[in-house]
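Missing here is one protein chain; the remaining ones are kept as they sit in the complex.
Letters A, B, C, D and E name the chains as they come in the text, with residue numbers starting at 1 for each one.
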Amino acid sequence: MVDRFFQPVSGMDLPRFAGVPSFMRLPHLGMDHPRIGDVQIGFVGLPWDGGVTNRSGARHGARQIRDLSTMVRAQHPVTGLRPFEAVNCADLGDVNPNPVDNGDTLRRFQDHFAGLRARGIRPIAVGGDHLCTLPILRALAADGPLGLVHFDSHTDLFPPYFGGSALTHGNPFRVAVEEGLLDPGRMVQIGIRGTMYDSADRDFARDHGIRIVTIEEMFDRGIPDVMAEAREIVGSGPAYLSYDIDFVDPSVAPGTGTPEWGGPNAYDAMCVVRECRGLNIVAADLVEVSPPLDPTGGTAWLAASLLFEILCVMVEAERKPTT
Amino acid sequence: MVDRFFQPVSGMDLPRFAGVPSFMRLPHLGMDHPRIGDVQIGFVGLPWDGGVTNRSGARHGARQIRDLSTMVRAQHPVTGLRPFEAVNCADLGDVNPNPVDNGDTLRRFQDHFAGLRARGIRPIAVGGDHLCTLPILRALAADGPLGLVHFDSHTDLFPPYFGGSALTHGNPFRVAVEEGLLDPGRMVQIGIRGTMYDSADRDFARDHGIRIVTIEEMFDRGIPDVMAEAREIVGSGPAYLSYDIDFVDPSVAPGTGTPEWGGPNAYDAMCVVRECRGLNIVAADLVEVSPPLDPTGGTAWLAASLLFEILCVMVEAERKPTT
Amino acid sequence: MVDRFFQPVSGMDLPRFAGVPSFMRLPHLGMDHPRIGDVQIGFVGLPWDGGVTNRSGARHGARQIRDLSTMVRAQHPVTGLRPFEAVNCADLGDVNPNPVDNGDTLRRFQDHFAGLRARGIRPIAVGGDHLCTLPILRALAADGPLGLVHFDSHTDLFPPYFGGSALTHGNPFRVAVEEGLLDPGRMVQIGIRGTMYDSADRDFARDHGIRIVTIEEMFDRGIPDVMAEAREIVGSGPAYLSYDIDFVDPSVAPGTGTPEWGGPNAYDAMCVVRECRGLNIVAADLVEVSPPLDPTGGTAWLAASLLFEILCVMVEAERKPTT
Amino acid sequence: MVDRFFQPVSGMDLPRFAGVPSFMRLPHLGMDHPRIGDVQIGFVGLPWDGGVTNRSGARHGARQIRDLSTMVRAQHPVTGLRPFEAVNCADLGDVNPNPVDNGDTLRRFQDHFAGLRARGIRPIAVGGDHLCTLPILRALAADGPLGLVHFDSHTDLFPPYFGGSALTHGNPFRVAVEEGLLDPGRMVQIGIRGTMYDSADRDFARDHGIRIVTIEEMFDRGIPDVMAEAREIVGSGPAYLSYDIDFVDPSVAPGTGTPEWGGPNAYDAMCVVRECRGLNIVAADLVEVSPPLDPTGGTAWLAASLLFEILCVMVEAERKPTT
Amino acid sequence: MVDRFFQPVSGMDLPRFAGVPSFMRLPHLGMDHPRIGDVQIGFVGLPWDGGVTNRSGARHGARQIRDLSTMVRAQHPVTGLRPFEAVNCADLGDVNPNPVDNGDTLRRFQDHFAGLRARGIRPIAVGGDHLCTLPILRALAADGPLGLVHFDSHTDLFPPYFGGSALTHGNPFRVAVEEGLLDPGRMVQIGIRGTMYDSADRDFARDHGIRIVTIEEMFDRGIPDVMAEAREIVGSGPAYLSYDIDFVDPSVAPGTGTPEWGGPNAYDAMCVVRECRGLNIVAADLVEVSPPLDPTGGTAWLAASLLFEILCVMVEAERKPTT
Partner (left out) sequence: MVDRFFQPVSGMDLPRFAGVPSFMRLPHLGMDHPRIGDVQIGFVGLPWDGGVTNRSGARHGARQIRDLSTMVRAQHPVTGLRPFEAVNCADLGDVNPNPVDNGDTLRRFQDHFAGLRARGIRPIAVGGDHLCTLPILRALAADGPLGLVHFDSHTDLFPPYFGGSALTHGNPFRVAVEEGLLDPGRMVQIGIRGTMYDSADRDFARDHGIRIVTIEEMFDRGIPDVMAEAREIVGSGPAYLSYDIDFVDPSVAPGTGTPEWGGPNAYDAMCVVRECRGLNIVAADLVEVSPPLDPTGGTAWLAASLLFEILCVMVEAERKPTT
């Protein structure tokens, strides 16, 4: 039974450039809305870039992605899935950050996602920089470490920056492993490339058994083969999907703070998500979209398109009994 | 008594770049919302540019103005007025246009504003191109012609274009006079400039007694003097305020389809609205903001700032008994 | 015998950024020019986007493509063909649209192309949005339906929009089939992708025997294989080539109103045209280039490059006896 | 008697964004056109920036100004003059530069303007950088030195650059005085400002009796007073008007290579030309528009608007007996 | 005696677009350079925007201002001062911020400016956001509170944000007064405008005797009159000059995070600095230039031009005995 309340506005009725822009044109619900209890998958904006060590702007990501996401339609072109009819989806608004206090923000985010978890809502977080992932994991891994499928050009397993700062967008997965939020044996990082400071991040991965697939390996073996291995690694347990937009080549996604040349094109960028079908994705994020660095808004439009792909994978997981 | 429901979100709580963007961060109400009956002044988006004869893009105006309007705060810097506390304001969303059928769109718009009028809501329409003004006037002038204070670089009193089309963004005030929606003796057009096709529009103005203040006259006499005359002309009866963003110099407001050099700067652009205090403005519009022509978004930010000025004038009128 | 009159200016003589920009630097001829009778292939600008349901700007396409087309040189790099020496080509200017009256514009366009047909000029239309194709087909299919090779991310076979509007840029091929202008059995649509409203367009295709090649199929089989099938379908009869720039990936062609991620790169975008050699293309269009959405002008430069490829295919067809 | 051949296309017939763009939508005539003998005032493009010592791009100026000039209409808003009906105007195309050989280019330009002079055509040159002025003066001052009214932020009276190069865009007026092409006692330079290398240019002016009006003096005295003096200085003899777009403040005209803050706004930028009425302007130029430095195209649109003002002054001079 | 070592490269020798860009093309000296002891005025970059509560990007300010500052020449156009010959100036590089730890950064900045003070170098700090001013004041006010001349559209006297954060770019002058770093009786804030949260900042000013000149007052009285009062207020004691680029109208300086419409134009923006002649400015800053928000780089070019004006005022103060 399709719940009309949770259906997005159609571009056949209201042109896609019109209307107050919510994610995918879904209803925008505050946490005190009477229908909040019926939401199954919620988009959550994280307008914050306090973890950025390089070029900023990701604080504007969620809003611009909302804007461009109004061009998304209702049906997947390959599978035919109509996700908004299959499960109840909503735009849950943004979580209030404190732009001048990282510690405060991390607490606010963690509390918010703990609240969603308590309600049984599977979140799709829209960043924001990659440090956003850490408080989400802290909220969601309360019952045990999660698996991780991670698309990125960087491992984000780096040691502290600037003489001792361990909480930046370059460290979240290192910290999450150290805090026991992720199961390193169920982690895979795909698309890694770019010049390196040194080998500290890769040493950490090797020491903890984290699987890194460089871009060279991905292109050599092909996406289907790599993703088959990724599904094997992550297994059937609850898993987190983290998609840093700088996974994609900067010619496709210029709007990001730390781009690295030599990444996949848009077709491959979508294919890797489609290959996550079958995983039990309990939460996901898409991060590091920085609108001020993208004069056309194309990066946000790609992000919206990828969010639809992520949503479809999660809808399929939601409909099956979870472990 | 301040009604908390109708207060905008403060940038001291949620940073101004965050959140789903509604006009001025006001609550976004559909026409079926339980509080709709309490709205006194409503912002209405008109995402349509079907009347444009030149460069388009104004269909995107309302959305980008919403986005930038989240930088507006709660108090007027000169008068100290706190408009959102004085009257109940809301974002009433966009009216559905039909982008490929101008006649259909004009009917839809007229019907919508007739509905607002029936509810006693004073509308501030956010265009959209200048043809949007016509269906609003058709809806609101049901009891008799209105006065008009009109800021623009063009008179929009032109005869038909393209071999006979009389419903374009160059004609609305000619048609409105012909239809008896405006009282030509209570009309004033300020800021007129730019190369001319011929003198047909000015002949029409002269023949009907419409007062045109060219930019040369405005700069020569000064704004206070010109606006004193304008208030005299418009008088105390119900009046409409129409603000075409191309009134402002293109160095300040490049994001518009038919810019004309030699207009006022931003300070003057705001002053002319402040000088409308005392008029009984029953409805207003701000039109012709075309985001694709403005890489910085500054034009939309100016538009949002002007809308706040317009709102303050209307709030003061709302609080006084109207004639 | 090369006709000097019809040769473009060389960049070795006048730098390519100089001069009044006509298509390919060809002579610009009005319909009353004394040499009009000698034109064999004519570029025709259609500065109109009245059929657009989403983001506009294609009205500016023809002019910016003219501008960038002055970087095209005289010889094809692979075949060695020198098209301007092989047949007489010209820039025939723009057809006057009526930007505020779609019905009027459709009539004007149809009349114009009927006139070209009467003179035996094969047109290459430069849009403008995809609704432009409909009046061209109405003019050219007077003797019977044409075949179609169609590159696009959308089928443009959609049912009416906005409560009943069947003449938008989303409907031209549906209407053309219904009006008998195209032979559905000789139609192929290549590159189709993107989220879907529903399956109505694909149902129409299936019911009428129109062949759709999705982007997934195109990438899986490869362009040579797909295009061999396309040539088979279209056959040796007169055919129309329609190229929507949104066929190409948005990273390559951001300047279009309804981009869909996951399309071909520039090399493939040119290859598909080269693979049309052998078809009897009697007319063609390239549509949906929207300059305001492309800060670098790259999309128009790609369009100009594709127009050269299309021209070369048509020149080869022109030189052979047609069926 | 108005000559229909020389009338521009009206935006009431063909929308202003449409058509092959010539200056002001005038007929585009080559020097071998049958009507060339009837041209009285001709716009000439100079697509060259070989004299630039700083940021380049002025080679693209003429084309972009053509593009934007299609928004100019037929009648002056203040005087009511309809210049295209008063004298025969045309777009005479671009003069071929040699982008890699400055000496060759200077000769080509001089020859071309000598040819126009022989035909009695008064040229309005559209640059290109300010060195373009020198070959024009060499061609036109054959019978004796001209007067000069010069709007600029720089005197362009500098000594040689880079260890001995005297032919750059910083030197044309120094060289012209030295070559006897200009009468220093009839020269006035208005708007001069910006940080200085040293005082060499002002010393040259003082030594030769050239009048420099700094921006400080212009703002202190006001434009009418300054321009009255300028008319006095230039007198009734034949005079040249040279307008460097960097005269205008960079907020208004960012598209230029060497902008200097603190210049006039657009209104004043037009007023100074209007105040040239009564001078016997036999030729003029507008230079230093650099499109790659202006994302909105506004600078070119201002340039087109200024060219219309210049044209009107020249038309009035053309209609009166010259000294 | 001019010290050749401290002279900037001339654009007559190396074109202004060439070379590694240091501030004003001055020598770039680290703190361990052998000539550091001879520096009298040093430009210091502060690449940090950790205090921003709204749109960020000021971390990129110092670098882009360096880039554009290479267009500054050696001599003041009005006074004739050649500042680089009068005192020894240098680019002292950037101070290392910690982009993810505001407390750490504030300490680093304070320590650095304390070191400059110990060496007797008068700093001109180039931000960075306005919170940068606080650690500078903490370092420089060791011997007693300073006077302040402050150009801005905001008072930056606000109470804490986001539920208790008092160290943002909206608070530095409130905190500085509370810490006794500034003498409120010798403070003047000029150009204040824009919508207000409430009156808390103005109440603080009134209670402490800080003089606020709103933009309305500035325009009404004129700059000379206002600045005469400002000099009176600040007096002859050591004073700090703080210039927030958002003092200037957004049409002139779009590249800033919190623009407010209705500010001065570029001419006035420079005049207010010139009117500071006679003050004993011991240190200065120019802050809030955000390059990602300015597609043309014009804001940084204005900032560089203003820095030259500030430098000239400080050079004149440096040459006179200080109180």
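Assume contacts are C-beta pairs under 8 Å (C-beta built on N, C-alpha and C of every residue); 3 or more make two chains touch, one makes a residue touch a chain.
Worth saying up front: this structure is predicted, and the values here are computed from it rather than measured.
From the options C:V72, C:V100, C:V175 or C:M227, the residue with contact to the unseen chain in the full assembly is C:V72.
Contact with the omitted chain, checked across A:Q7, A:Q40, A:Q75 or A:S251, is made by A:S251.
Contact between chain A and the unshown chain involves residues 53-55, 161-163, 192-199, 214-216, 219, 249-251, 254, 258-263, 265, 293-295.
Listed here are the chain D residues that touch the chain not shown: 49-53, 55-57, 59-60, 96, 98-102, 104, 161-163, 165, 167-168, 292-293, 295. Contact residues of chain E toward the unshown chain are 13-15, 17-22, 28, 45, 47, 59-60, 62-63, 66-67, 91, 93-94, 96-97, 99, 295.
Going forward, only the chains that are shown with their structure count from here on.
Separation between the centroids of chain C and chain D, computed from CA atoms only, is 40 Å.
Under the contact definition stated at the top, the residues of chain A that touch 2 or more other chains are 13, 15, 17, 59-60, 96, 99, 295.
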